[in-house]
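Sharing a structure with you now.
Every protein chain but one is kept in place in this view of the complex.
Chain naming follows the written order as A and B, and within any one chain the residues start at number 1.
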Amino acid sequence: MEAGTQQTTGGGRSLDRSPLSRLPDRLVRVGLTAISAAILVLLGYFFIKLTIEAKPVFEKFGVLNFVFDNNWDVSKGIYGALPLVVGTLITSALALVMGVPIAVSVALFLTELCPRRLRGSLTILVDLLAAVPSVVYGLWAFFFLIPKLKPAEQWFADTFHFIPFVATENVAGPNYFIAGLILAIMILPIVSAISREVLSTVPPDQKEAALALGSTRWEMIRTAMLPYARRGIVGGSMLGLGRAIGETIAVTIVIGDNPILGHSVFDQGYTLAAVIANEFNEAASDPLHRAALIGAGLVLFVLTLLVNSIARLMVLRSERQGARPMTAAAAEGL
Amino acid sequence: MEVGALQPRGPLPPVSGRRRRADRFARSLLWLATGVAIVPLVLVIYYILSKGLGALSVEFFTTDPTGDFFGAQGGVKSAILGTIEIVGAAALVAVPLGVGVALYLTEYGGDGRLARAVRFFVDVMTGVPSIVFGLFIYLTLVLAGVGGSSFAGWKGSAALALLMLPVVTRSAEVVLQLVPGSLREAALALGAPRWKVIVRVILPSAASGIVTGSLLAIARAAGETAPLLFTATIVKATTFNLNEPMNSLPAQIFQDLKQPNDELVQRAWGGAITLVAMILIVTLIAKLIQRRSRVQGAP
Partner (left out) sequence: MTKRLLGAGLALALAIGVAACGSSSSSGGGGGTISGAGSTFAQPIISQWGSELKKSDGLTVNYNSIGSGGGIAQFQANTVDFGDTDSAMSDEEIEVADKNGATVHVPIVFGAVTVSYNLPGVESGLKLDGETIANVFLGKITKWNDPAIAKLNPGVELPDTSITVVHRSDESGTTALFTQFLDETNKQWHEQVGTDKTVKWPTGTGANGNEGVAGTVAQTEGAIGYVELAYALQNEFTTAAVQNKAGKFVTPTLESTKAASEGVKFPPDLRFSAINASTAPKAYPIASGTFVIVYEDLCKAGKSEETAKNVVTFLDYGLGEGQQVSEKLDYAGLSPELLKASQAKVNGLKCNGKPIEAS
């Protein structure tokens, strides 16, 4: 720690500060704490209110049945959300698998490889992906992507039919895959932007040290940058995942909105967020249905929480294991 | 950090062909990935331009929608102004609050109970669908007629602020955590009070990341329809009174897209172009301000 080893020049004045001069500090501390506590209360109220609204459906079916029953039949008043939960998980997983590697690669490109003249404009272009409203993404995917990709999807399903969850006779137009794809595009800007920020704060000496020790550019990235940035990248990906889990309108348009458990990624499905969007307008006047939809929202919260916790755990564990990521990997690289 | 502290062991081994190939391969992948990321953007922009360019005209920007199906259908002025008002108000609330909470979490909260609880809730909120925020505000503010009105622009802002808050907080937190501890300690060792360290050292070094995160949150909020349908609803006339129902671009686009009328559908796409352009402008302005302030010598 450098601060400790250097000589302080401030001398006496920095050591005795009057209580009055400590006041701004205290104000800031109290202020920020108060804000956070207030936000906590607000968010807590948010959950409590929604839980109360959702109670009728939990009372009628029981929480476990609501989440794990495979039967969402509105006209009969039966609400089992399993196909929705599975659909949410599948599309979000697809979005992460397709979106995060590309987003991080783009971030790496922009910070390390991009020619300086192009950097500004390319950065803005990538960030511009976030400016497109979700309904536009949905419609573009519906009218443009789906017809264009259908033959390729069918070919893929036929050729790689031995991979589980791929084979299907008739590739549906709107399906899990397209939903995952469009979600990947939508989470790209935020994951990329945060990764970019994170990667640009890697201390230059760390990078130079790796290069000086003879590693190639890629090895330097792999050993000096990525481990340092890992936590931040995961944080960014979790934000992207949150978006993917909660995205409503775009998914509604491209997933087929069929409350069944598809056998293949090219089948139609449904997600928790999409069902809320599709049904809430009409459900507003039916108390049980409305409760069911809000219950679906609550399940979403729990899902987000679970995934976020798992991600945090994974990061913590990998940080503990590779306690000195620099040395271990550096040795490996040479 | 001095690299010279290491004793050189003689000439470094030459980089093997395998490693060089791996390097080249990885680099080309990165180029490719960037290309892949840009492709959908180009396609989408081309698509909305082709569908909506025809709707753009002076009238489009200066008249309100009339509801007429034949003849003069009007433009989307009330929607544009409404979006600026509603999203602006939401950002004014969400960005400072979000950064404040992030500061608390990184500087003061640490691992305490309050911090952990806040982090927990904020994390979960990032996954809430936008429609649920709208519902919450509908249930708590609209139905109860808070403020003397049922539907109101500011209630739409409230829903959007709720949407933006977790994103701003989390992205700011990620970036603030990256400010090197050495920087903080150096400033403190020089005798600066905590708050000055925050304002003069920490915030400026994290500024670019915070601005980026906030811009992304704003962009997201500006494009969301669902939270507004139950809170600010949709009207035709322009209004500057946030306590009244207010139009917005996403709501107008959403409604126009559903019409069995080709001109109205085209107007919807024109609205989409406008929305994207508006967000682009805000992004550019923010980046410009950032660059200027950086040039002026902030760390």
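Convention: contacts are C-beta pairs under 8 Å (C-beta built on N, C-alpha and C of every residue); 3 or more make two chains touch, one makes a residue touch a chain.
Given the structure is predicted, the values throughout are model-derived calculations rather than measurements.
Undergrad: Who touches the missing chain here, A:Val74, A:Met225, A:Leu272 or A:Leu300?
TA: Touches the omitted chain: A:Val74.
Undergrad: Which of these touches the unseen chain: B:Thr106, B:Ser171, B:Thr233 or B:Gln266?
TA: Only one listed residue reaches the unshown chain, and that is B:Thr233.
Undergrad: Of the residues B:Thr83, B:Gln255 or B:Thr283, I need the one that contacts the missing chain.
TA: Only one of B:Thr83, B:Gln255 or B:Thr283 touches the chain omitted from view, namely B:Gln255.
Undergrad: If the missing chain were put back, which residues of subunit A would it touch?
TA: The list for subunit A reads 72-76, 142-143, 147, 172-174, 252-253, 256-259, 268, 274, 277-286.
Undergrad: Can you name the residues of subunit B that touch the chain not displayed here?
TA: Subunit B touches the missing chain through residues 62, 64, 66-70, 77-78, 81, 142-143, 150-151, 229-230, 233-241, 244-245, 255, 257-262, 265, 285, 288-289, 292-293, 296.
Basically, only the chains that are shown with their structure count from here on.
Undergrad: Need the CA-centroid distance for the pair subunit A / subunit B, whole Å please.
TA: Subunit A and subunit B have C-alpha centres separated by 15 Å.
Undergrad: Quick check on the complex: what are the subunit B residues that touch subunit A?
TA: By the definition above, subunit B touches subunit A via 1, 3, 12-13, 15, 19-20, 22-23, 26-27, 29-31, 33-34, 36-38, 40-41, 43-45, 47-48, 97, 100-101, 103-105, 107-109, 114-115, 117-118, 120-132, 135-136, 139-140, 162, 165-167, 170-171, 173-175, 177-182, 185-186, 188-191, 193-195, 198, 208-209, 212-213, 215-216, 219-220, 222-226, 250, 253-254, 257, 272, 275-276, 279-280, 283-284, 287.
Undergrad: Mind pulling up the subunit A residues that touch subunit B in the complex?
TA: 1-4, 6, 8-10, 13-15, 17, 21-22, 24-25, 27-29, 31-33, 35-37, 39-40, 43-44, 46-47, 49-50, 53, 101-103, 105-106, 108-110, 112-114, 122, 124-137, 139-140, 144, 185, 188-190, 192-194, 196-198, 201, 203, 205, 208-209, 212-214, 216-219, 221, 231-232, 235-236, 238-239, 241-243, 245-249, 272-273, 276-277, 280, 294, 297, 300-305, 307-308, 334
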